[in-house]
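So, subunit A:
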Amino acid sequence: MSIVLLAARVDLEHVLIVGAVLFAIGLYVALSKRNAVAVLMGIELMLNAVNLTFIAFARFVESPRPLDGHVFVIFVITVAAAEAAVALALAVAVYRHRETIDVGKISLLRW
Partner candidate 1 sequence: MDDLGVVIAFWALAAMTIGAAAMLILVRNLMHAILFLILSFVGVAGLYITLSADFVAVAQVLIYAGAISVLMIFAVMLTPLSERDNSGNFLQLPALVLSGLVIAGVTFVALETEWREAGRGSFDTTAAEIGEALLSPFVLPFEIASVLLVAAMIGAIVIVRDD
Partner candidate 2 sequence: MATATRLLSGEDVAKRLEAVPGAVVETAEDWVTLAPEKLVEAARFLHDDRDTDGRFLNGVSGVDRYDYFEVVYHISSLAHNHTLVLKVRADHDEPEVSSVSGVWRGAHLQEREIFDLLGVRFSGHPNLKRMFLWEGFPGHPLRKDFMGLPGGVSPGLKRFPKEDPEQWAGEFRGN
């Protein structure tokens, strides 16, 4: 299989690679940033990359119920919304006690 990414067509592999790059960027952001909100941004990017691959599989891969991928994405978005709400609430709660949301400084396991 020839590795020609910018072919004049879009196949499953291409979408998967785009998703992988997006996931990798999200991973990097989530691991390397100090601000809790930035870490959350990385996590959201990773979730988006996963969603993208779900949609790609739904679009390209043979299946009796191809739209199940979409349903999964809807669930992931739901969970992401809940997760974001709780995580940001945690950030605010931590800020209230320590006046910082730098994950490096929130190292004590007690308040």
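FYI, a residue touches a chain if its C-beta (ideal position, glycine included) is under 8 Å from a C-beta of that chain, and two chains touch if they have at least 3 such contacts; residues count from 1.
If you want to know what made the cut, all candidates are chains of the complex that A comes from, given by their letters.
Everything numeric here is computed off the predicted structure, so don't read it as measured data.
*Asks:* Of 1 or 2, which one touches subunit A within the complex?
*Replies:* The touching one is 1.
*Asks:* Which part of subunit A faces candidate 1 closely enough to touch in the complex?
*Replies:* Checking each residue of subunit A against candidate 1 gives 1, 3, 6, 8-29, 31-38, 40-42, 44-45, 48, 51-52, 55-56, 58-63, 65-68, 70-71, 73-75, 77-86, 88-93, 95-96, 99-104.
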